[in-house]
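What you see is the complex with one protein chain gone and the rest in place.
Going by the order they are written in, the chains are A and B; count residues from 1 in each one.
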Amino acid sequence: MANVLVADDDADIRDLVTFKLTQSGHEVVAVEDGPSALAAARESAVNLVLLDIRMPGMSGLDVCRELRAEPATSGLPIILLTARSQEGDVERGFAAGADDYIIKPFSPRELASRVQAVLGRAGQ
Amino acid sequence: MTETATGVLRDVVDGFFAVTDTAILWYFLVINSCNLLITLLGSRDVIRTLRRAPVAGHDDAAASRFTPPISVIVPAYNEEAVITEAMRAMLLLRYPRFEIVVVDDGSTDGTLERLREAFDLVEVEHVVPREIPSRGDVESVHLPRTSSLPLVVVRKQNGGRADALNVGIDLARYPLVCMVDADSLLGPEALLSAVKPLMDDPTRTVGCGGVVGIANGCVVRAGRVVEVRMPRESVVRIQTIEYLRAFLLGRTAWSRLGGLLIISGAFGVFRREAVVEVGGLDPDCMGEDAELVLKLHRSMRDRRRDYRIVFVSEPICWTEAPPTARILARQRRRWHRGLTELLLKHRRMIANPRYGRIGLLTLPYYVVFELLAPLIEVAGLVLVPLGVALGAVNVAFLWHFLLLAYGLAMVVSLVAVAAEEFAFHRFTRWRDTADLMVASLIENLGYRQFLAVAQLRGMWDALHGSQQDWGVMTRKGFAPAGSKQGGER
């Protein structure tokens, strides 16, 4: 099973994702802003990152770009959480190097299976 | 000198002081009663809006394809210290479709270079529509090289803040334009809050202003206010109460009365078409933001259009206030100069029934209770004690003056504090609320008198200012911290 990092400024989303992924057997670390996400991804052995795009401090896109730019984390699977119809977010997400995106409001079950699929593709 | 002559002179002096001092007393009674009414009206409105915020439907607007796109115009002159972080924060605003147009008004520092490095800008071909005349020519237009961030950076020859805004509005692609200062810190919902009145009444609403709060002392992380706190300097603390009372509650009340005169330059959304129709902002006017609003009122009324210019009271924008008395005095001197010029320029509208509530209510109020207030205040401070010293009026009269001029004003400020606590309760710490209450008391002991003198000097500048210092004064629109606010009290 994998170590998953979740970054979202909404406590409800963090807790829902943490519960669901823990239930699916993953180890979950949850943080509430961009800089802590970056720090956590660098320091701990993370296998997958879930990033909210609109976080205070630093956007998920910036975090994504930074992670891609560093050799240690350039291959890390990244899934973005994006609000419905914020124009261009999905395109910008893929341009920043994300592997997949999930639109909020989201279904926790679907999120778990998407995480599984992305992990599978990454060969975990 | 004969005894009768002395007696007559004595009578004349006594009569003069009795009459003027009584008039001053009445003036303060009326001005403070008006302010109390305005504050109560504003408080009622703010409390209502805030209580209804959960059912305002922001999520719907955020998700709709029909939410009108906005061009955010950011004039920048020598802003290399803040520009990159400010743009990163603004690009994260919650809004379906918007672009940010930064207009570098011939900066002599590295404003453009910082942006170029941060967003990997490249120069591109451009066409200037010239729907609004401008002074400084556009030199180049830049876009991010690879990423699809909705950012446009325009480099133009120096021409002042109003001219930079005009170029930005001219190049804006979207039907709504939002004018924002580079050092304004916007909340993530800022555009959604401000667009609501424009969406609710799309055929009539032409402009919408937002609340400007004081950023000094707040906890700011990456261009966003994360915790509201009281500033440490007492000169800024007093401004906090002033902003709360005059800007937030005052403008909310004026908006409710249909006579909003000032939308702060730090944050305002307008229909581009309406701004183009009146020829954009006037680069020769010191208070170009207020002038734009007045010009819109004038043009709409002249063409007998049904229109609205409104104000939203959700806290959405923070800006740095002058941290020292000297800079503050300079700012207020400039604001009052702007107000004087504005009222002189549009004097035909004052008390003119053709201009409805603006002509009959707002403008007369501004002339009597804003423009002339520092004059009467200084006159009172000189004449009432003088009258007592000469024995023309008694000591009790001095007491009345102090109570009506300052005691009543303290009460008005405290009403504003109570409204803040009830509606927004933005201050999380007890200490800050206590500081706010203390500030509303000491505002009247020295601060107001100090500002009145600065404002008088501004008025003097306006009446005697030569054409030559326009350029110099316009430049000061970009002077150090805190001089960003284009509005008047």
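In the analysis below, a contact is a pair of C-beta atoms (placed from the backbone, for glycine too) under 8 Å apart; a residue touches a chain by one contact, two chains touch by 3 or more.
Please note the rule applied: contacts and distances are computed from a predicted model.
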> According to its UniProt entry, is the unseen chain "NADH-quinone oxidoreductase subunit E", "Tetrahaem cytochrome domain-containing protein", "HEAT repeat domain-containing protein" or "ABC transporter permease"?
Replying inline: "HEAT repeat domain-containing protein"
>> If I consider the whole complex, including the chain that's not displayed, which of B:257, B:414 or B:456 touches that chain?
In response: B:414
> Which of B:126, B:305, B:326 or B:347 touches the chain that is not shown?
Replying inline: B:126
> Residues on subunit B that touch the omitted chain in the whole complex?
Replying inline: 51-52, 54-57, 59-61, 64-67, 99, 122, 124-127, 129-131, 143-150, 152, 199-203, 394, 396-397, 399-400, 403-404, 407-408, 410-411, 414-415, 417-418, 421-422, 425, 430, 433, 437, 441
>> Using the document's contact rule, name the residues of subunit A that touch the chain not shown here.
In response: 10, 12-13, 15-16, 19-20, 23, 91, 95, 104-110
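In this text, only the chains that are shown with their structure count from here on.
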> Where the centres are mean C-alpha positions, what is the separation of subunit A from subunit B, in Å?
Replying inline: 41
> Which residues of subunit A touch subunit B in their complex?
Replying inline: 33-35, 54, 56-59, 62, 83-88, 91-92, 95-96
>> List the residues on subunit B that touch subunit A in their complex, please.
In response: 62-65, 88, 91-92, 94-97, 146-150, 188, 221-222, 224, 226
